[in-house]
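Partial complex: the chains shown occupy the same locations as in the complete assembly.
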């Protein structure tokens, strides 16, 4: 369970998160939508402790992320995250990209790590590309590799930050399919996305962010068909 | 803080050495840059194949220790050609070619970085080859080449410390001579190092600044 | 044609000795590169670290190495530090001088290379649970070394050329030192140094060609 | 030939090393003085021409001659057979005894005490070549050649090397300057006497012949002894080798 309680966060003068409250249950899929700069990415990076927060607290399975005593490296092993920019490690093959963390962080042996990596890569449809370098992959394949890389750590939660935004339109589908599959398998996920159809299909709940505030949250049917907040209405009108 | 036997006459002696360092550097960088521009432009005109012999010769100046270049040039001029040429001249000749060898690459890179389409545009406005070079290539290539060129000039200044082998008393040699007399090696070496540093550091920083500024727009 | 009779066989007879010298030259150059790279990585880390004094130390090192003559650095390593009663043999002094120089220049190259690596790379590593050091070691460092490979090759060539400065601190087993000794014996200055020049030229060519070969093997992405 | 050329031109240009006291050095007014300088002046006087002293560091001596910048070398040059393949030597005009100078901390009291220590000398000199060979024979210790005589004495006073072998004249002169604290001349080195000769181009027989006679005359007339007393002092070394022609 991820519990976000009254989280505030500023970059210098700019207040990016202005008191966010959100609880994500095990097995739940929450999508976050909202305008550019509304703080969606920032929230994700706060959840896995890549960014410190100013006020409030975030608990992951009861562990406070930003407590001094928390071993962040350990915590992050159970929170996978995939970013908008493809973050393939270009100097490693696809297989090595995926085995690196299991081997160096979890201390797994080579054979075991490769077995897991191959399984995850097959899972996302990259079983044929094991010894290819990422620069040879399409953007969509790189994103799927990044997903496999996160899954190889057997995380309990997955955070996705606009994983399709930087992709050519014809590559978006293959990545969304992968996310859908994960959701169906019961992974707990927070997805920031601009793909409304995907949000509607896959999510248990959809949250709308506006200027650092979670303006509205609800099941997809309600939020998309009967938005309460005027900003939500405006936003949905603009993206349709 | 220091008690030193260094006299004002010694300081003048050091200053003379520094002057010699700057003189040798200035002459060599000047001639070497001119040669480098000529070679760099020629290479662009002739293409890598026809220019290969010159490339080969210039490459030697980058592949053999400067110390050996100086000794060889001195021996060649003196023993083989039997010319009466001062050590300063030999030093400047060698350092000029040494500079030219590196400068040719810098000039080539600078010219190469000017897009062919831009030069085409200039030519199709009726500009001659020379006008294209003068008004389009020169200013654009200079922006690209200047930071590396500053680095090269400073490199030559530092390498000029080796011309002592052809009996040119430049800064480091002057320092060594004073060390012999005054027996204060650390103090004197620090003065000497500070001199190089004071000239080199700001210029190197300036080069870095130019590089940053010009790569932004 | 010239008023000088070349006596190449005289000089060539000394070739084996000069080749021994070349081996010592290579030894110094390779050692200075290996240690230099390690130190440069360390300097790079220090410069990345938040600590001001550590940053200052690294920056000072880099700027002195880059802004004073190598000859000065080597002379300093022998006669300069001796003022503190620290004595290094000519070999060690030369090695220290060149290593100091290498580390300074390489650290600067590494810094440039780091700029070319997006910081999302570190982020990606950290979010997989890697520590800062692990992210640097396994993700940043290999990419940095690749980008800096060409400058490293050039530095290796310079390291070889710099060994010739060892004579100023009493070194006489390297190629230049051996050549100078032989010259004192025979006065065949031109022939001996010409041969030394050729050996140096060949060494540098081997290095650049070898580097190209290694690069094509190592960097397949 | 060259002899005629010198007489015709009215000047004799001598290569002299000026950082090698007391053979060649500069006085307070930067004027060249020393044994070699006087010797060159004498030679010029004998030829009836003006002397011109050309400062020439050790490694520059041969190139200076070859390039015609000087006519004769009066530069304390050891007359080795190797070198004679390149230049023509006269009979010896001076002979050096070799002396050991040691850093007092090293405890070296004689030549043999140097065994196992780090020693040095000026690269390319007669004594450097001989000392390096000796160190190799001993099989322990280390030999370091430095670029100039000055560096050798600097290294010696810093304790980087424990002892050096140099010509006794140079050793005395350097210790006397007081520039190098903590060093002293501790004895003779049992090397062959270092005979030094005048040199000119190998094929200038006429000039070489003249130089030979001139050296002979310097000894005969007592001028050699006079100059020795003036610049060095002490026992006058013999310039002849028993049972030999030259």
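Labels A, B, C and D are assigned to the chains in the order they are written; within every chain, residues are numbered from 1.
Note that contacts are C-beta pairs under 8 Å (C-beta built on N, C-alpha and C of every residue); 3 or more make two chains touch, one makes a residue touch a chain.
Just so it is clear, the structure is predicted and the values come from calculations on it, not from any experiment.
This file describes a complex whose protein chains occur as A x2, B x1, C x1, D x1.
Please note the rule applied: only the chains that are shown with their structure count from here on.
Common neighbours of chain A and chain B, by the contact definition above: C.
When each chain is reduced to the average of its Cα atoms, A sits farthest from chain C.
Core chain by CA centroid proximity to the global CA centroid: C. Per-pair counts of C-beta contacts peak for the chains B-C.
Between the Cα centres of chain C and chain D there is a gap of 38 Å.
Averaged Cα coordinates give chain B a centre that lies 38 Å from the centre of chain D. Chain centres here are Cα averages; for chain A and chain C they lie 46 Å apart.
Touching of two or more other chains is recorded for residues 75, 79, 81-82, 176, 179, 185 of chain B. Counting partners per residue, chain D has 59, 62-63, 66, 151, 154, 158 as the residues that reach two or more other chains.
Every pair of chains in contact is given here: A-C, B-C, B-D, C-D.
Residues of chain C touching chain A in their complex: 118, 120-121, 123-131, 134, 138-139, 142-143, 146, 219-221. Touching chain C in their complex are the following residues of chain D: 59, 62-63, 66, 80, 82-83, 85-87, 118, 120, 123-125, 128-129, 132, 142-147, 151, 154-155, 158-161.
Listed in rising order, the residues of chain C touching chain B in the complex are 2-4, 63-64, 66-72, 75-76, 79-84, 157, 161-165, 176, 179, 189-190, 193-194, 196-197, 200-201, 204-205.
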